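One structure coming up, written as structure tokens, with questions to follow.
Left out: one protein chain. Kept in place: all the others.
This part shows chain A:
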Amino acid sequence: MKRVLPYLLLLPTFVIITLFIYWPAVYSLRLSFYRITPFGNRMVFVGLRNFQRLFQSPEYLNAIKVTVVYVLASLFLTIFLAFFIALLLNMNLPGNRIFRALIFTPYAISPAIAGVLWSFLLNPVVGHVNYILSKLFGLQVEWLTTKPYALIAVIIATVWKTLPFDIIFYLAGLQDIPQELIEASLVEGANSWARTWKIVFPLLSPITFYLVIMNLVSFMFSSFAIIDVTTKGGPGNYTTTLIYRLYLDAFAFQKIGPAAAQSVILFLIMAIVTIFYFKFGERRVHYQ
């Protein structure tokens, strides 16, 4: 029994990952070498031509560009703001518990709903953001339909949605650092800001590493919901990220071969991230 039991215990997990992760991965690799009619009744082997075409198509190159800008901007903003807000919450100012509860709440809200909420707030007619902007600066912005605001809108919704997750981890990390060190670097002296970033922030680098990877993965994929609800990838293809491009090609245009090739590319990107994570994160991230 002891011989067979571990395999039996692992069976459900391995059946699922084989059928629904490994098989689709291999399947999409196979499909990526073919040209397929929309209804799948004819398949012609075309070798690497799908990949070749992708990297020549302005639409795909644009999606790469959009993804890089979107991911980097969201990543930078989220990490910076999360660390800063975690510092504030860690100071145990009056009302801290309520602030904390309210600030964490977007964690439980889905990316799709984050998209709806920000579509409303940024709506030029009824939204509150434009009202405040016009009162303060006399600005009227068409957020979701013009460049560069559409991408900024998507980034705002993304950062808002992701901040709580990152704050939770930074707060946990801050609690392991002696309080005096944090207070000293925060409150005293003229250069407290610089010192915080030079002393406290580096101490939390394992957490930052972990968050960068996690955010990267989530921005690459769950951004789909936010974009689909707010801008639909527009104006033009201005907010079409890689995952949105894949969705359009696969399900709107039925370009199965090229879409499979895109899956393979995303798969490879994630493989690189995974290897990177295990290679550099494994030891350092182990925080207890």
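By definition in this document, contacts are C-beta pairs under 8 Å (C-beta built on N, C-alpha and C of every residue); 3 or more make two chains touch, one makes a residue touch a chain; residues count from 1.
Keep in mind that, in the parts below, contacts and distances are computed from a predicted model.
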UniProt protein name of the chain not shown, from "AtuA-like ferredoxin-fold domain-containing protein", "Glycerol-3-phosphate ABC transporter, permease protein", "Deferrochelatase" or "(2Fe-2S)-binding protein": "Glycerol-3-phosphate ABC transporter, permease protein"
Candidate in contact with the missing chain, chosen from A:Y27, A:F55 or A:F280: A:Y27
Listed residues A:F33, A:F51, A:F83 or A:Y247, member touching the removed chain: A:Y247
Listed residues A:F51, A:F83 or A:F224, member touching the removed chain: A:F224
Sites on chain A contacted by the missing partner chain, in the whole complex: 1-3, 5-7, 9-10, 12-14, 16-17, 19-25, 27-28, 31, 40, 85, 88-89, 91, 93-95, 98-99, 101-114, 116-121, 123, 125-128, 131, 160, 163-165, 168-169, 172, 187-188, 207, 210, 213-214, 217, 221-222, 224-225, 228-229, 243, 246-247, 250-251, 256, 259-260, 263, 266-267, 270-271, 273-274, 277-278, 285-288
